[in-house]
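Moving on, here comes chain A:
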Amino acid sequence: MTTSTVTIKSRGSITIDTATCKGCELCITACPPEVLSMSTAVNHLGYHYPQLHPGCTGCSACLFICPDFVFEIFKFDTPTLTEVQVDDSFATTVAAGVGEMNA
Partner candidate 1 sequence: MTAVDTRAAAHLMEGSEAIATAAVAAGCRFFAGYPMTPFTEVLENFAKQLPPVGGVCINAESELEAVGMAWGALSTGSRAATGSTGQGLSLMQESFSEITLAELPLVIFNMARGGQDYFQSTRGGGHGDYRHMVLAPMDIAEAAELTQLAFFLADKWRNPVLVYGDYLTAHTQQSVSIEPIDFGPVPDKPWAVNGELNGTGNSRIVSPLGFAKTGHESVGIERHLRRMQAKFAAIEKAEVRVETGYVDDAETIIVAFGTPAKFVRYVVAQLRAEGEKVGFVRPITLWPYPYETIAQVSEGARSVGVFELCGGQMIEDVRLGVLGRAPVVGIGGISTDGSGFGVGPLLDVDIIRERILAIHRGGAQAELPPLPDNERG
Partner candidate 2 sequence: MTVTQPQPVGPVLDTSVAPPGAKKIADIKPDLLLTGEHHMCPGCGEPLALRIYLEAIQELGLAQRTIGVAGIGCYTSFSGTMDVDLVQALHGRAPSVATGVKRMKPEAIVFTLQGDGDMVNEGLQEILHTAARGENVTCILLNNGVFGETGGHMTATTVIGQRTKNSLEGRDAEYHGYPMLIGDLIAQIQGASYVARGSVHNAGAVARTKRMFKRAFESQANNEGFSFVEVLTMCPTGWFIPTGDGPDYLQDTLAEIHVMGELKVDGVVHNTEQLVAENTRKAEEAAAAKARDLADKTGA
């Protein structure tokens, strides 16, 4: 599998109060640019919690769908850019504009 470097743009960001998360994963599927994943670690309640990857738009979808008041949402005046190594299937998916990015 070949990989390439892409630049991911983050127009926003979030904070995550991992201690109050109950691991329902609603935020994961709610995030439109798909930049949240669940941790492998667990919090003191024994729940996995979300973690943020580059590409947040600051859209607040995670906050709106989280039943446990875990998120704060921020916007950058100038987007931050992050260079990431991805395999080619990622680039293909993005190019096709398809909503799901399943490997």
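In the analysis below, a contact is a pair of C-beta atoms (placed from the backbone, for glycine too) under 8 Å apart; a residue touches a chain by one contact, two chains touch by 3 or more; residues count from 1.
Regarding candidate selection, all candidates are chains of the complex that A comes from, given by their letters.
What you see is a predicted model; the values in this text were computed from it and never measured.
Colleague: Number, please: which of 1 or 2 touches chain A in the complex?
Modeller: It is candidate 2 that touches chain A.
Colleague: Spell out the residues on chain A that touch candidate 2 in their complex, using ranges where they run on.
Modeller: On the chain A side, the touching residues are 6-9, 12-18, 20, 22-26, 28-37, 47, 51-55, 57-77, 79, 81-82, 84, 86, 90-91, 93-94, 97-103.
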